[in-house]
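Yeah, one chain of the complex is gone here, protein chain that is, but the others are all in their spots.
Chain naming follows the written order as A and B, and within any one chain the residues start at number 1.
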Amino acid sequence: MTEKILEVKNMKTSFYTHVGEVQAVRGVSFHLDKGEALGIVGESGSGKSVTSMSVMRLLQYPGTIKEGEVFFKGEDLVKKSKAEMMSVRGNQIAMIFQDPMTSLNPVYTIGNQIMEAVIRHQKVSKAEARERAIEMLKLVGIPSPETRVDNYPHEFSGGMRQRAMIAIALSCQPDLLIADEPTTALDVTIQAQILELLKDLKKKVNTSIILITHDLGVVADVCSRIIVMYGGLIMEEGRAEDIFYEPLHPYTMGLLKSIPRLDLGHKQRLVPIPGSPPDLIKPPKGCPFAARCPYAMKVCLEHQPEYHERRPGHKAACWLYHQDAPTWELDTGVRRMK
Amino acid sequence: MTDQFKITPDLWEPIVIEDREKDKIVRKSLTYWQDAWRRLKKNHLSMIGLAAIFLLALAAIVGPSLSPYSYSDQDLNMSNMPPRLELHKLEDGSFVHVHKEYRLYEVSESGEILSRIQHTKEDVINKTREFEFNGNEIVIDYKLAAINKDVPNAPKFTLTINGQPNETADKTVWNKTYLFGTDTLGRDIFVRNLYGARISLLIALVATIVQFFIGVIYGGVSGYVGGRVDNFMMRVVDIVDTIPLMLYVILLMVVLGAGLMTIIIALGSVYWVRMARLVRGQVLSIKENEFILAARTLGASPWRIMVRHLIPNSMGAIIVSLAMMVPSAIFTESFLSFIGLGVSAPQASWGTLASDAMGGLRTYAYQLFVPSFFISMTVLSFNFLGDGLRDALDPRLRK
Partner (left out) sequence: MGKYIIRRLISMIITLVFVASITFFLMHAVPGGPFQSEKALPEAVIQALNEKYHLDDPLWKQYLDYMKGVFTFQLGPSFKRVGTTVNDLIVAGFPYSAKLGFFATLAIVALGIPAGIISALKSNKWQDYLVTILATLGVAVPSFVLGALFIFIFSSKLGWLPSFGLTSWKHYIGPVIALSGFSLAFVARLTRSSVLEVMQQDYIRTARAKGLPEIVVIVKHALKNALIPVVTYLGPMIAAMMTGSFIVEKIFAIPGMGKYFVESVSSRDYTVLMGTTIFYAAFSITMIFVVDIAYGFIDPRIKLGD
């Protein structure tokens, strides 16, 4: 039985702003096995970034974790003190962010920014930390690391900066790496390089990875399991093959239909999902996707759907799969009552 | 989820179109300026500042004609009257006020100055003055003034009415004859400050307008033409800007002689460099936009491009800058007055009024505080307005 390195149970996170409580995450549960790569997919506002920030306890005022537990290596992170969390962050759980140019401090060298994490968590000397920094730069594929370690962020190209961010993140050999939209700000070719790097590092260093993105294409390559989030809740969860070849939830289907694909004939069109994400200050009481779902029924507006498990590890929160629900032929849109 | 509800068959009905939330156009679209004005209105501090400026301008324009005094009317009998009068009551119900220069005045109970009471006898050696008023004998003994010269808040005189010493004032009232008191020549301070408002605001506004025109043209041309010309023009600006601009203004004033017109000319012809830098920066960044290329392709002349496209698009930053240049001009003008380069008497600006008041600061502090208050209020109002404008006109903050 593979060990679970992270287990999130019914986490709810809200931002208490002056216009009201913004319920960004409304009850999310998932787990991550050791050595696994999990993808969290969703559009802006789905709650995916807030979920990862909550796991790291990096939320700034006015956001707080309202409810829930986050078990990391058996211990509930939600209950830990600020000081305890500081030794977890950067050390056991590391995070990389979307825009490497703004995520690196422009007035310090890359080496300095790697070394400070190492020195703080592993109590080594400056010389040893510097050695480690050079090692890390080599690991992530930056040429001439001995000189580059003294460069400033603005002297690196976009792709190299993201590699440097990864180097910083992995410098203390964390058990879990959370990558929040790591490739969104990069060119497509660089994107592919970074994803290759992540796969490579996962093998070499055996870090568990959570990869957060809005782009299904990105997770296809790297992740073995995928979670689809919408409106602060998980819509569907399953292995990569399940999600791509047998999507259950209409939202997932919509996402797949809107990706440009090489095998679409030239007569077939991209189908965007009409409408916009729900208001999280007054979240809908039913399924958050109901307003945009082509198969929505009255029950979808009234009640949040239960999870239906198609097979172990593949489930979706959708009323379509309730035993009393009418069947739809989902491709043709024909519907037959039971 | 263990919900107790029952799913009735009707709940399996598909949703009709009307039940869904469609992509509503949530609000009507506004132009850049409408949106900016809307945002500005929401900023309460800015609105207060704007209102204050209006009121001030109104008072400056209309105020002096409403006052019974003109700014140059002198009455030496009434010099240095404070805005608050301490009154001593006489037996017959009338009140007198003892002036800091040991003059005596009859004042009504509500604060109107009725007349000056001349002393009947003055004894310079014993430092006393005697007055006769309505049958009362009043003696002011100011020996204490020399003894208590450096002791703050100590009494400087003793007042004896009909033989009885009268220590403390019976009443303190606002001066109803001269709202803010008078200056050393007996001129009404209120009307002088309103008049000073005219002068100071006029100087600030006209100088700012001059700076605007010179700066916009210089900066616009420099930014638009670019290249070596731009380099050279900016080099000139750099050289000028390296030293405190005030020095140039002072030199100019010495050459041109002090006066209203020369102050405006001096201010306008030195501080335009700020505006030029700003406009050039704006033009440089807007120049690269495609609509400029489109205009050029259509054959628009450089002048037309500048006036119709570049300048209007820079107006946001220009307006904010103008709002901040006015208080700066007011400060500079007051500094000049302090050095002796202000408008000449009997004209008054807030700066000259403040400067004049310095001599009597210890005794007649109000003479300084009135113009200072006006200066600060005006500067604050423009600062608030400018801050609000900056937030309102920033296109990135459009919601």
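Note that in this section a contact is a pair of C-beta atoms (placed from the backbone, for glycine too) under 8 Å apart; a residue touches a chain by one contact, two chains touch by 3 or more.
Bear in mind the structure is a predicted one, so any value in this text is a computation, not a measurement.
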| item | value |
| --- | --- |
| Per the touch definition above, residue among A:V28, A:M56 or A:I212 touching the missing chain | A:M56 |
| Residue of A:V88, A:L176 or A:I194 touching the missing chain in the full complex | A:V88 |
| Sole residue of B:L144, B:L205 or B:M246 that reaches the chain not shown, by the stated touch rule | B:M246 |
| Contacts of subunit A with the absent chain, listed as residue ranges | 56, 58, 85-91, 94-95, 97, 99, 102-108, 116-117, 120-121, 152, 154, 165, 168 |
| In subunit B, positions touching the absent partner | 150-153, 238-239, 242-248, 250-252, 254-255, 327, 331, 334-335, 338-341, 354-355, 358, 361-362, 365, 368, 372, 375-377, 379-380, 383 |
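Heads up, the rule we're going with is that only the chains that are shown with their structure count from here on.
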| item | value |
| --- | --- |
| Inter-centroid spacing, subunit B versus subunit A (mean Cα positions, whole Å) | 56 |
| Subunit A residues touching subunit B - in the complex, by the definition given at the top | 274-276, 290-292, 295-304, 306, 322, 324-326, 335, 337 |
| Residues of subunit B that touch subunit A when the two form their complex | 1, 3, 5, 7, 10-15, 19-23 |
